[in-house]
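All protein chains but one are shown in place.
Chain IDs A and B follow the sequence of writing; residue 1 opens each chain.
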Amino acid sequence: MASKKIGAVLVVGGGVAGIQASLDLADSGFKVYLIDQGPSIGGVMAQLDKTFPTNDCSMCILSPKLVATGRHPNITILTNTEITGLNGEAGNFEVKLRKKSRYIIEDKCNGCGLCAQKCPIEAVDTFNEGLDNRSAIYVEYPQAVPLKFMIDREKCIGCGTCQEICKANAIEYDQKDSEVALKVGSIILAPGFEPFDARLKSEYGYGRFPNVMTSIEFERILSASGPYGGLVLRLSDGEIPKKIAFIQCVGSRDFQLGNNYCSAACCMYGMKEAVIAKEHTPTKLDAKIFYMDMRSYGKEFDAYYERAQGEWGIQFVRSRVAGVTEDPKTNNLFVHYVEDETPKTEEFDMVVLSIGMQPPKNIETLAKNLGIKLNNYKFCETATFSPMETSKPGIFVCGAFSAPKDIPESVAQASGAAAKAMSVIASERGTQVTAKEYPPERDVSREEPRIGVFVCHCGINIGGVVKVPEVVEYAKTLPNVVYADANVYTCSQDTQKLIREKIQQHKLNRVVVASCTPRTHEPLFKETVQEAGLNPYLFEMTNIRDQCSWVHMHEPEKATEKAKDLVRSIVAKAKLLKPLKKPLINVTPVGLVIGGGVSGMTAALELAKQGFEVHLVEKEKELGGHLRTIRYLLEKDDDPKEELNALIKAVTENDKIHVYLGAEVVDVYGFVGNFKSKIRQQNGRETEIEHGIVIVATGAVEYKPTEYLYGKDPRIVTQHDLEEQIAEGAFKAKNVLMIQCVGARTNERPNCARICCGQAIKNALKIKEISPETEVYILYKDMRAYGFKEDYYREAATQGVMFVNYEDERKPQLANDNGGLKMTFWEPVIKEEIEIEPDLVVLSAATIPNPDNKRVAEMLKVPLTKDGFFLEAHMKLRPVDFATDGVFLCGMAHWPKYIDESIAQACAAAARATTILSKPTLEMEGIVANVNEDLCSGCRICEYLCPYNAIEMKEKDGKPIAHVIEALCKGCGACGTACPTKAIIMGHFTTEEILAQVKAALIEVKT
Amino acid sequence: MNAKTEFEPKIIGFLCNWCSYAGADLAGVSRIQYPSNIRIIRVMCSGRIDPTFILEALKDGADGVLVAGCHLPSDCHYISGNFKTLRRVTLLKKVLQDFGIEPKRVRLEWISASEGDKFAAVVRDMVEEIKKLGPSPLKNMEVKA
Partner (left out) sequence: MGEFEPKIIGFLCNWCSYAGADLAGVSRIQYPPNIRIVRVMCSGRIDPIIPLEVFMRGADGILVLGCHPGDCHYVEGNLYEERKIKMLKMLIALTGLEPERLKLEWVSASEGQRFAQVVTEFTEQIKKLGRSPLSGEKPNQKIFENLQAAKNAASDFRLRVLVGRERELTEKGNVYEEKVSQEEFDSLLGEVVEAEFIRHKIHLLTKTKPLSVKALAEAVEMKPGAVLRQIVEMRRRNMIALDHVEGTTPFYKALEVG
């Protein structure tokens, strides 16, 4: 206890999970060291083409996060780095790291890429899974962060060409590996997974047959920036395939290999790859997926499955493929499989293996260095009620390393791990970070525009094509330009100093840089002008490299003309630039949590641990929600009753948490940081509270079946009823039949309820435990025992539980035959109609949305899905945020889920909320909409269009006027564009500015 | 001199910051060559593109206007800006036709951050297309006026 706590966190692994955890921590006032073994962050997600179930472009949604991580003042990224040792304890660790040499001075390399262009040596491109080559000096991918080149020492022959070509003098051939020691308070492990080596499944021919490939190779093939430009081609002959087979569960659910578990994401990505392949193929493409169980258990995944079959015409065959052989003449492939007990063979042009996830390479060394336990598959050991805790206090886990999982679950767990990591060192918030101070802003409102133009050579990247001196001379002739010059690298440290000097010397009040892309470099230059006392919005940039010199390399004349046009155009805009204020809003450091189940209680506790006051509102008279009905767990690693009681005790005894039982939130006003709400208790008492954020944790309810005589016969029960019976010792049945998907995957509710398969297996195993002679049948459509739950599925089958598959066309029939129950169902293996007389029928009833959701959604102005669950801001990367700032969700309000998943999301919501509550004031982006109240007609079009609820109507002189809540506005400009009276002004992208830019770009210049 | 007399169309490209502008950057990083006729104006969201911007550009002498945003349905950084753009541009093209301006001069494309190839192909195609159409009739009108 004597050792002082440290307000810094080490995050191990720079995939999407590590990135999310880092951003949440850094945004909450903690210093973050993000380490990765590789030369850049991004992980596997950077390699993906599209993401399910929305088919979003992976890079489009990831790259803003990459850039944010790279530029965050509180995050230090250490690449090529591994842990070599650990000392100390939770709150105060000392971590030893080894950083492998890059042979490049990271501070000097500006990522211009000339070295790679001139490097004579080619090496296999691992980012593209070996489907093409890269140079021996390389970046993993064009959007890599950090964008620093690296020398592949294995391949490099040391010719010295890169050093000669590098104008930034960034090459350092004698750079040595370095040892680093860091002090941190807690550690998050997000090392991800290792894709299964498909060669080990030799019967599928990977590595022997050119047209058999892995799913990750196929992602690269599908990618527009991949080796084939997004066109699907056969490796053997470059032809577009007409028929592709996807084989699921390669390296997963495989007893022989010892990979018994299910990799959880492959069913969906297999389907997605099939869909995208069809979209990318100009000719007709047949795609067939060979699967064992289609495990599309996530949010709206079954809807995707439906569309895959219907709209996209993908065929599905339930069969484990026995082997693949090749016709050596055509390189076509024969897939051998058994369907309906009949061996079949089908010819395909291409076979894609949906490979599973394995624990990361060398994970045992890491585990040993850190002193954490691994499970029997060498993933990180965790428990149901502590899904982010490793066996060592102060070290937390997220992402695929804790169990195979998809992106949104990794992201949620990452935020959850961030909450856990913060709670260890909550007292040290803000101690390891320093806020940047700027000089007071110069008032330029009465000055004529005095524009300075800095034109970049970018080594020879721009200067080798565009005649930069000519552009500079031209810039000098433009109106209001009082200074123009060229720089070798405008982004270098000394040029920043030069820009500041020139601002003083020439009394510049607008600065224009003509160089590369503002997407990566604008923040740097904005900072520079701000350091010189200018408002950062008095800066503009035009891209004469990526969008000019690099794309018109053989037309130097035209490229120079274009560069001049671009400079003229941006100068015309710069002239009109106005200083913008970044609105500051105060934050009430108080949380409101709606719902007192396991999610709500966990979220409230986590917020309290961060030091914030919380109001926890529960509709029922007691806390616990759905968890109260859970008597034992499938994993048996925790006792749910004990955990529930401990949780309730912790919540009620915490003096930062105010619990309202039998209460409802009836009114919510305000916006992020500044909410005012009314809580009404059953006794009619109303309490008004002020709070900065809202977490929705309203849970879900069990479907009351109308099918299978439920409610008409006491021998027909739901899984919850059965659990109660067993727990109370009332279970006596000798012949039990369970029916899955009751009220789920139907026309009315097309999606899977996710947790019923686990429940059925859990109860079946319990029955076998207490009454081994009892016969148990489970009639299912797909057994969705994903992740490590597969183990229990296997165990149940081993113990004699009979699993019988049924299809919608042949649903089981239940009848009451003179007092006896008679169940008729089709047995697909023996191909016979079977009749049994169970003494207990258990319906796996779906988990359906809380009927209260609609009211809560309307009150908070947040959307619901078609099914009636809450709809998050983004299905992939913002799983617990709403589009409305300051409002979050977690648990079964989002979708049915298991306890560990609910806890992870609850912690995640708390971490996301902490990024707001931890700041006394929020500084918002200055690019927001403004309303000219004299022009506003009060038509409300803007209010309707704004996806962020950032526009509200206010009464003024008796008529409604639109008002922008700056705190919520994201600056997209959709409102301004739609406004019929042109009353809305979009900061930094005003109509005048855009039109001036257009006009200037189109002026004919006489040369 | 002959080269000078060949019609070189001027194209204004309104690109959203998050997907299409990034796609244009990727074309650059990959050194994919395309004609230099386009002048790119960056906006945060394609939803910012007011149909009047397009008309103004045509009036100011543009022979074609490209509007590019994130793919439908959900790549948009601002949730649904691209849907708004789709409606606006579709409507505008109808109006253009009524005015006797070839709707082909205005083009709406969804270009993602990883579609550098596509961006270049769109520009190439558009330049070809507009070369066939010839100078914008609006430009001539201005000259007469």
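FYI, contacts are C-beta pairs under 8 Å (C-beta built on N, C-alpha and C of every residue); 3 or more make two chains touch, one makes a residue touch a chain.
What you are looking at is a predicted structure, and each value in this text was computed from that prediction instead of being measured.
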Which displayed chains the hidden chain touches across the whole complex: A, B
Touch with the omitted chain, as defined above, among A:Tyr206, A:Tyr228, A:Tyr261 or A:Phe454: A:Tyr228
Omitted-chain contact residue, chosen from A:His72, A:Lys118, A:Arg855 or A:Lys982: A:Lys118
Option touching the unshown chain, where A:Gly88, A:Pro210, A:Pro583 or A:Pro750 are the choices: A:Pro210
Which residue of A:Thr54, A:Thr84, A:Thr161 or A:Gln309 touches the chain not shown here: A:Thr161
In subunit A, positions touching the absent partner: 118, 120-122, 131-133, 157-161, 163, 173-174, 210, 227-229, 231, 233, 235-242, 282-283, 553-554
Footprint left on subunit B by the chain that the document does not show: 30-33
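The working rule: only the chains that are shown with their structure count from here on.
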Separation of subunit A from subunit B, taking each centre as the mean of its C-alpha atoms, in whole Å: 31
Interfacial residue positions of subunit B with respect to subunit A in the complex: 10, 12, 17-19, 21-22, 24-36, 39-45, 47-50, 52-53, 56-57, 60-62, 70-71, 73-75, 77-81, 84, 88, 112-118, 120
Subunit A residues within the subunit B interface of the complex: 49, 54, 56-61, 63-64, 113, 142-143, 223-225, 229-230, 517-519, 543, 545-548, 550-555, 558-559, 561-562, 565-566, 569, 873-875, 883, 927, 945, 947-948, 970-974, 976-978, 986, 989, 991, 994-995, 997-999, 1001-1004
